[in-house]
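All protein chains but one are shown in place.
Here the chain labels run A and B in written order, and each chain numbers its own residues starting at 1.
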Amino acid sequence: MPPLLEVKNLQTHFITRSGVARAVDGVTFSLERGQTLGLVGESGSGKSVTCSSIVRLLPKGSGRIVGGEVLFEGRNLLDISENEMRRIRGSQISFVTQDPMTSLNPVYSIGNQMEEPLRYHQGMRNHGQLHAKVVEALTQVGIPSPERRVKDYPHQLSGGQRQRVVTAMAIECQPSLLIADEPTTALDVTVQIQILRLLKDVQKELNLGMILVTHDLSVIARTCDKVAVMYAGRIVEEGPIDEIFARPRHPYTRSLMRAIPQIGRKEDRLYSIPGQPPDVRRLPQGCPFAPRCPDVIDRCTHEAPTEQFFGSNHRARCLRAEEMGAS
Amino acid sequence: MERDNYWTRNMRRRIGRRGFLQTSGVAATGLAAAAAFGCGSDDDDETTTATATGTASATGTATGSATGTSTASATAAKPAGSIKVSVATLQEQSASPFFQTGGLSSPIYFHAYEGFFGGDLAAKSTPRLALSMEQPEPTTITFKLRPGVKFWDGTDVTAEDIKWSFDAYVGNNPPAPPSAKIKNSVTSVDITGTDTITIKFKTPVVFQMEEMGVTGVSRGWPVSSRAHYEKVGAEGFKSQPMGTGPFAVKENKVGQYIDLVANELYWNKAWVPRVQNVRLNIVPDQQTRIAQIKTGEADIIEGIIGPAAETLKNESSIKIVKTDNTAQMTVRFQDLWDPATTSVQKDPRFREAMKLAVDQESIAKNLLKLGAPGPDILVFPNSTGYDANMFKPLKRDVAKAKDLIKQAGAEGQEFRLGSYSSSSYPMIPEIMQAYASFWKEIGINTKIETKESGAYFTDFQAKTPRGLGPISFPNFSNGGILLVTYYKKGGAYATTDNDDEIQALIGKLETEIDPKAQEELIKQGLKLAYDKHYFIAAPYVESQWAISSKIKSWERQAGLPYVNSLQTVTL
Partner (left out) sequence: MTGYIVSRLIQTLVTIVGISVVVFFLARLSGDATALLIPPEATAEDREALKESLGLDDPLPVQYGIFVKGIITGDFGDSFRFGEPALDVFLDRFPNTLKLAAASAVVALLGGVSVGVLGAIRAGGFVDRLTTVIALLGQAIPSFLIGIMLILFFAVELRWLPTSGMAGPKTFIMPAIASAWYSMAALTRMTRSSMLDVMETDYIRLARLKGVPERAVIWKHAFRNALVPILSLFSLQIIFFVSGSVVIEQIFAWPGIGQLTIQAIFSRDYPLVQTIVFVTSTFLVLLNLGVDLLYAVIDPRIRLA
């Protein structure tokens, strides 16, 4: 049986006036049912574009998937028709988006929006049935008095509740893959924990494959089975959670770990890693992290690092990966 | 009871160029404000040419039956067919005979209603509901009624109806604008026999009541049926009126159209319409009217000016016909309203220079693309007292004008120049601009001040503006009324108020009841105004119509700018 999701050498480029942005440049990873993959990296490293590419929802005009494969249950999603793709979105692959304040349509009631996946994917038309399903989903995500909430509009709900609604909407059709792109960034710290717990519960209950995008390694540590670290459109290190935390092999991963924010403080968008992430339109020769790397050596500036494997499931893209693990 | 009196003896019929056409004064009583385009009557191959070689007001007893229609033999063929006429005016038409507002409603009045006398095609006042009139003394006029005249519904017109109509007309609220005149001058209207009506006036009546017609050439008021009025009630009467004219009002859809239907009972068999149904469509835009005649939605369209006419010349099935001299415009010296003025406008040399600077020829040819230069005076070629040799249009002479300006010491002076848009005369604002540049050439500056027409007229009547101001008039053929109304001191649009010579002459005219002597006085009065340079003229303009090939012939009344005489249309 093929893995739930297998992304192979995915390349997504943006054609802009000032050049081609290689937002995702050869990303490869896989995910099994019941597994959670943490996707971590600085802003602009290509996490969101990777997620969007999986369901082929890129900004019209400029964004293009130029290479690679996205095998979902063995089927290449890049080959199917737009209509087939649409039927997968929201039913088999669901999303929990970043900002619940803006992700719900302000002019339709919660109930109305929650009914949509059921209508479009399961052809459910019966009002009573729809209502029951919606209430059930709301109950499942822990919305109090869901009967009443159904008639409410998004602006009548708190941020945490809205994210619960978004989550409920995502799991209504029993998907097998859930992609949560920074689901807690816009929320209060106390609420963040609740939402993470909810996602984890849901994931376990439905035995979902889940991709959790975050800036926060501590979140990853608590929720994920494995982690992929992205830098400048590539995965620079990937491996099981304990492996990575015990023996990070990429200097970037190590910097990230050093920059883990204190508990209770709302995290910053940017880590306090010195220097700026590179411009994906003008990547330097050699390792893109080299200019900022504390462990940089001469070779790094002109020789592009290849992937090195450590055991069956830990890999890193660094010329000095070997020595890193040793130290 | 005809008397061989002064007036009867003086009644003259003049023979026109073609046909026996009588001439007479035309009392265009209509508000100048509410006037329309220009007119005249001269179609290339239509039969009658109404040449108004105007003198001799018909006076005293005017007898006669058929009016001056020269073609139509009185065959009583049944009216047949229908035509659609697109008119530019009529937007606020009323079908009621007692609320005819003047020029703009004349397409209804002229077809549906009549008074004692009315205009014929030569714009001469001829007997209608009256058979004849007498003036036994200066303040009394007696009309002998025409027997056998019927309303549209076949009932007879009685003396009672006529008297009742007088009361209804002058008592109408709001008043029909022309009714004020008749209301103010009449003391009593009495039935003095089964077929006579006697009207007594406060002051001697000089122009045989012509100045008291509804509009255009008429005497007296529109006549309607009392019995009908009482039957349909005041409200019903407005939409279902009654009259005696050659056409009956069938439907009046305000703001859209008026349907007229031939009145076969019309007393003058020559004027029983040949066409059964007429629809007057209100189409204010010239371009749309032109489109309509092309598509066949209209058989006759009015108000085709200058360049637009050119586009129709290539259409084989459409013909352009004209009525000459339907309106004139003159610029006035408004500083003269102030008797104590020290303005250079008092200097006749300055006034003459202003006339000489103007190039009417080029205005007619290049700007209006119609019309012909006229003399610098308020008069029409068909007006009583007009004399082509005496009143010649001036030729432009810049050198002489400059010299006169120098003599008058007026170089570099600046005057306000009023301007407005008129419904009776096209392109006044453009013409004023051209005049301003003519005057600039001789060193006189002007500052144009444009006003909406209502305000412009009010100011003009109040004689408050200073400087220079144009004013236009529709064709006006009774020179006497013209002088008394528009040259006399205090007259609404007069600018000769403070000229004692002219005023003395008008004083004489107002007591002179001999038409021959009247004519002489009119001529003298006009000559004074001409020689003293009180007016700067713009070209006489004509009215143009386009007619479809469906229309074989159509004769129109001389000088009248509005759609008229549709009873003469033959298909």
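We take it that a contact is a pair of C-beta atoms (placed from the backbone, for glycine too) under 8 Å apart; a residue touches a chain by one contact, two chains touch by 3 or more.
Predicted model, so just to flag it, every value in this text is computed and none were measured.
Contact with the undisplayed chain is limited, among B:Ala180, B:Ala504 or B:Ala517, to B:Ala180.
The omitted chain makes contact with just one of the residues B:Glu137, B:Glu230 or B:Asp285: B:Asp285. One of A:Phe95, A:Tyr252 or A:Phe289 touches the chain omitted from the figure, and that residue is A:Phe95. Within the whole complex, the absent chain has one touching residue among A:Gln156, A:Asn207 or A:Asn313, and that is A:Gln156.
Only one of B:Ala455, B:Ala504 or B:Ala517 touches the absent chain when the whole complex is considered: B:Ala455.
Although one chain is not displayed, its contacts with subunit A can still be listed: residues 55, 57, 60-61, 86-91, 94-95, 97-99, 102-109, 116-117, 120-121, 153, 155-156, 166, 169. Where subunit B meets the omitted chain, the residues involved are 29, 31, 33, 91-92, 94, 99, 101, 172-175, 177-178, 180-181, 184, 238, 253-257, 281-285, 287-288, 291-292, 294-295, 297, 452-455, 457-458, 461, 485, 491-493.
The definition used in the following text is that only the chains that are shown with their structure count from here on.
If you average the Cα atoms of subunit A and of subunit B, the two centres end up 90 Å apart.
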